[in-house]
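Every protein chain but one is kept in place in this view of the complex.
Labels A and B are assigned to the chains in the order they are written; within every chain, residues are numbered from 1.
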Amino acid sequence: MAIIETKNLTYTYPGASKPSIIDVSIKVEKGEFVLVTGPSGCGKTTLCRCFNGLIPHFYQGELTGEISVAGEDTLKHHTYEMAKHVGLVFQNPENQLFALSVEKDVAFGLENLGVPREEMRKKVDWALNQTDIYDLRERSPHEISGGQQQRVAIACVLAMEPEIIVLDEPTSFLDPLSAEKIFEVIYDLNKKQGITVILVEHRLDLTAKYADHLIVMDEGKVRFEGNPREILSTEETRLIGVGIPKATLLYQMLKKDGLNLSGNTPLSSEELADQLLETLKTK
Amino acid sequence: MSVFDGLKFRKVYSPIHNLDPRVKFAYVISIFAVAIVFYQIIPLLFLFFLQIPFVLLARVQRQWLRSLRGAAFLAVFIFVVNVGTDYFTSGYTLTAANVESASALTLRFVVLIESFSIFFLTTSPDHLGLALEESHVPYEFSFAFTTAVRFVPVLAEEAQTIMDAQKARGLELEKGGLLKKIRNYVPVLIPLIVSAIRRSLELAEAMESRAWGATKKRTNLYALKLHKGDYALLAITVGILVGAVYVHLYVPIPTIVHLLQHKSLLILSEIKRKP
Partner (left out) sequence: MIVAEGVHFSYPNKVEALKGVSLTIKDGEFVAIMGQNGAGKSTFVKHFNGLLKPTSGKVSVDGVETTKTSVAALARNVGFVFQNPDHQLFSETVEDEIAFALKNFGFKPEVVEERVTWALNLLALTQYRKTSPFLLSGGERKRVALASVLAWDPQTLILDEPTIGQDHEQKEILRQFIVQMQTQGKTVVIVTHDVEFVAECNPRVVLMKEGKIVAEGIGKDILTNPDVLTESSIVLPQIAQIFNKLSQLGLPKNIIDIYEAEKIILNAEETKPVK
């Protein structure tokens, strides 16, 4: 059974004239690394909030269709119940951390769940180590950099050991190097811990290479879903306004020009460079 | 903004900083109670000097003096009002006794400021938040407190950024009369408030997503344990309270005026005796 499954999911914010997501039907398998992208306003943020129950419980509004996350119907379970299965990391690093020390923030979810102190200590330390911030544990969130704050935010949800982690444009405010570090941490968690990852991002040049499964949304609907290499090489995707990685674009341009390139559509500069080396070295 | 520097978490390790905030608070409240009970200057002076070793141990002399300086204005005000009322109600006579009692009242105020100041200077906000949590104060309150403290520097920075952004659009905050000056702050206040509201929304989302409200029985990563120093302070507090009760009931306290008269009588009698 898929770990996330939605059927004709449609949601309208209270007071809005039209729905933010329309007829969204997707399936996510356990352990997948899913990338969700699309132009601003396409509904990706709204979709994220459906996964942990913020929609409909926090936002109210109208939600129709079916949704099942980690075997639970989010409509029937409160957000705090879903928190055990789904962690949600938001865009703004500063506004997710409210304690006066990093480790207290990481412990917050566990404290809410009433986990006994010794067990909590172990889980907090584990989460701090997984995200490589153990030395920062006594620092105040305000003193650390944006990239470090986002790693704390990931540790905060990780401590509750969810099966799924959803990240809504987590690197918007970060420089490319810090962003890459975040993606590496997330990729590690996906591969080593088997956590299903749903990442919403614009920066496909940095993230496309990690994805098993790509979902492209536009104006509330899912336009394309499936293999990233296939989807990113189509003209339609480019026309929606998705930022195709330059390597992929160049590959397509060269192929059209008749260049014989072996291998799959590249998603990263390394892949294309390797293909080019092969082609250009020998005739 | 330097005003908010005082609220920024400063990790200082002194024996006083490490004391349990609840014990410190009990001590401060006891000083408060004792200061209220006595109106004579001598016990109040005693209380005042009693705090000094704590200030020195905690190495917060400079900040402590600054807080006293801040209280100086009010202290003078209290003194003047008291002396003044006595002066006017007793038919325009200024007696030494009146001055002394006014001084005592002023000193009482100073002792209060002094002891609370030591408390806040030696207790970091998260330590305080933790104490609140462990004192069975509803979690919502201690959470609101620590979150507020956490965001004070953030809000201060944001206020500065907003002022810069509006100054860059030609807003001159210094210009104009009082009314214009107040109106000039509208373009600073509105974005600040809107931003605060947005921030609260984001915080609420994050809290909900991390199981806020899952159980009524929240646990805590940290626990406050009482150490030797805490017991020592508790002992001191009890000692002060017991001593105060005893002195109040059984020991007559002379006023300075009394002492001076007494002394002057002694000196006079000595002079008389000498040939």
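Heads up, the rule we're going with is that contacts are C-beta pairs under 8 Å (C-beta built on N, C-alpha and C of every residue); 3 or more make two chains touch, one makes a residue touch a chain.
No experiment lies behind these values; they were computed from the predicted model shown.
> Looking at the whole complex, which visible chains does the left-out chain touch?
A, B
> Could you please point out the chain B residues that touch the chain left off the display?
2, 158, 161-162, 164-172, 186-187, 190-191, 194-195, 198
> Hey, which chain A residues sit against the chain that's not shown?
So the residues of chain A touching the unseen chain are 38-41, 91, 145-146, 169, 172-178, 180, 202, 205, 241-243, 245-247, 249-250, 253-254, 257, 259, 269-270, 272-274, 276-277, 279-283.
Everything below uses one rule, namely that only the chains that are shown with their structure count from here on.
> For chain A and chain B, what's the span in angstrom between their mean Cα positions?
That pair's centroid distance is 48 Å.
> Would you pull the chain A residues touching chain B in the complex into a rising list?
Touching chain B from chain A are residues 49, 52, 54, 57-58, 78-81, 83-84, 87-88, 90, 92, 94-101, 103-104, 107-117, 120-121, 124, 140-142, 156-157, 160.
> What part of chain B is in contact with chain A in the complex they form?
So the residues of chain B touching chain A come out as 9, 124-126, 129, 143, 146-147, 149-151, 153-154, 199, 202-215, 217-223.
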